[in-house]
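Note that this is a trimmed complex: some chains were dropped, and none of the rest were shifted.
Read from first to last, the chains carry the letters A and B; within each, the first residue is number 1.
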């Protein structure tokens, strides 16, 4: 479980960095940067914990999350002045790792609080995607995950593999790993080949 | 109470369908459709339960809500390709029924958790209108209920009739019914005659 915890901190840092980048495009002041980074990194898990009744929410009891966010903001604001000079795939790939871990953590926590497998998958999706949705709402954009290639779909499939493996009696650590690998593989494939689902469009 | 439960499921389906329609106008992918349908259908009740401390929230303990939403999305995406071919009044009228039931359920649940009548009315309004507000925020529109003809006002009056009847010793089922009929009648009248309150405008 220590590996999962380290990956969780990595995911927190990556999600925070994506908030910093958006804040930088909107020319926010340092506080705005920290807020956008924080809601991106811990917003999904906060909604999950509030809905489950797992209060006080996770970052109140374990403040490592907050320290990781603050450090990420500090380092990002100093280091990233020209995001174009980074290879384009670095942030999406790191984001995919964070996403996969967040989904697995959400699934696992929901099951621990007595949720059914279906609800656990939804809690995994909320944990993985919720923060990005709040970030985009605050920045006045239509949330990316509602429109982007196979983002939340990867979370759903990862969550289904995770819960199905558990219900077939697979060991918890193996089921978690299978879920993470599923989410990650689908998301990386979507990034690599620009996969997207057909959209549902209505003539108005 | 079985009738209320059936109406609750009907309301859930109708609210979900309104989310599907908006998602279709925004050309979302199937996942975006399900998300927008879900927040519309269960968003208000979720805020209510979080504020009351009624956790885990209702759709975690009774997953019928989720199944109704998924089925509604599936059927809507297949059946509704040209919303203009439906008579225009079908969705608003169905929405009014769902709204009236949601308000009554919110009032009733708040009272069960020890809220005062005033708070119960507010919880009724949150249950009825909260989902639509989140839907509109995600779709980057100013929430319809803040601007539309006698929408939330119908909820407030329905909630007041409901709680007043109870405080006068009327049987719970009769009070609930009186509340539902009040909300529904006012809302239908508003739809039929395009009633709206005078707006409050400031010269800036």
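The rule is simple: contacts are C-beta pairs under 8 Å (C-beta built on N, C-alpha and C of every residue); 3 or more make two chains touch, one makes a residue touch a chain.
Computed from a prediction, not measured in an experiment: that's the story for all the values here.
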Given 2 visible subunits, total identical subunits the whole complex contains: 3
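In the analysis below, only the chains that are shown with their structure count from here on.
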Angle of rotation relating chain A to chain B [CA atoms, steps of 5 degrees]: 120
Inter-centroid spacing, chain B versus chain A (mean Cα positions, whole Å): 29
Residues on chain B engaged by chain A in the complex (per definition of touch): 20-21, 23-33, 35-36, 46, 50, 53, 55-57, 59-60, 63, 66, 77, 80-84, 137-140
Residues on chain A engaged by chain B in the complex (per definition of touch): 50-53, 55, 113-116, 118-119, 122, 133, 137, 140-143, 145-147, 151-153, 156, 196-204
